[in-house]
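Only one protein chain is missing from this complex, and each of the others stays in its spot.
The block that comes next holds chain A.
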Amino acid sequence: MNERYSRQQLFAPIGEEGQKKIRGKHVVLVGAGALGTGNAEALVRSGIGKLTIIDRDYVEWSNLQRQQLYSEADAKERLPKAIAAKRRLEQINSEVEIEAIVGDAGPEELETIALKQRPDLWIDATDNFDTRLVINDVAYKYNIPWIYGACVGSYGLSCAFIPNRTPCLYCLLETVPQGGLTCDTAGIISPSVQMVISYQMAEALKILVEDWSALRGKLVSFDLWTNEYAAIRIDGVKKDGCPTCGRHPSYPFLSYEQRTKTAVLCGRDSVQIRPPALRQYDLNELAELFRRQGLQAEANPYLVSVSLGDKRLVVFRDGRALVHGTKDVQEAKAIYYRYLG
């Protein structure tokens, strides 16, 4: 018995056999923020074979309160999160292969990973539903389980989606969520993050050791401040006509039309972002949401403009946005999703 994993192997549902299975598995982590770093550390300590981390952002001071792999030095250097995470994870467990991808987790990138690497599991640690619906499509198209997790404030929720066993995220949602609260608008406390990581990691271990009967099969949510807990069985919501997991899937979030389109605007030091599904914002409400965070926001009937230090975010009613003060598409997208979810 390898002493390193002895306590995990003593746990009967895993055992020596389970540990061998874990060692042979490849997990892809989409996002390296709060949920991403926590899941990454737990996965790497558990002794998986390979971890791929995709993230387009860099480490900032506001991350350090809860994003457990990062240090002050990473924030000072503005190190890309995927790189900073890889460095720390290699110190934690040098037996695990870590692949760091600094970039967008779009349909092309995720499909390429699915095709070339055939991973065993995707873990969602993103901050937006556009990307989650892409993960959902790729997961069901290539028959790879994925685990949703999200948290804001003292609230969080999680659900494991398993092709051929459970309905998919789109069956549950029926529609694309319209942004709303994010960690940058409503704040977040670290126990909510840790709770979601625990739900995700427990289901991940069951999947990695192939103990399918132990899976929860429920969408769970909690609020650690108001002391509420809810759980809903999801098997009843599977829809035959679902475009992702129905009888004739079309995987709409992998199609070109659905991709978030970005364009650097020539000579304006600006990037335009168009979300895949157009939205309908109440601009006054949106401006108020920004102001409550102490930001300077102005609304007119067509757009809201927010000052963010040396950058400015302009949001149109249909969700289209301009990020001024940068030519970097990745940076612009990070700002867009941070404030609009």
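What to note about this one:
The rule is short, and it goes like this: a residue touches a chain if its C-beta (ideal position, glycine included) is under 8 Å from a C-beta of that chain, and two chains touch if they have at least 3 such contacts; residues count from 1.
Methods note: contacts and distances are computed from a predicted model.
Entry comment: the absent subunit's protein name, as recorded by UniProt, is "Thiamine biosynthesis protein ThiS", drawn from "Thiamine biosynthesis protein ThiS", "Putative aldouronate transport system permease protein", "Molybdopterin-binding protein" or "Na(+)/H(+) antiporter subunit B". Check A:31, A:47, A:106 or A:276 against the missing chain and you find that the one touching it is A:31.
Among A:42, A:172 or A:287, only A:172 touches the chain left out of the display. Listed residues A:228, A:298 or A:318: the one in touch with the omitted chain is A:228. Checked against the full complex, the candidates A:64, A:214, A:237 or A:283 give a single residue touching the omitted chain, namely A:237. Where chain A meets the omitted chain, the residues involved are 31, 33-36, 124-129, 149-152, 155-157, 172-175, 177, 179-183, 186, 188, 196, 219-221, 228-234, 236-237, 341.
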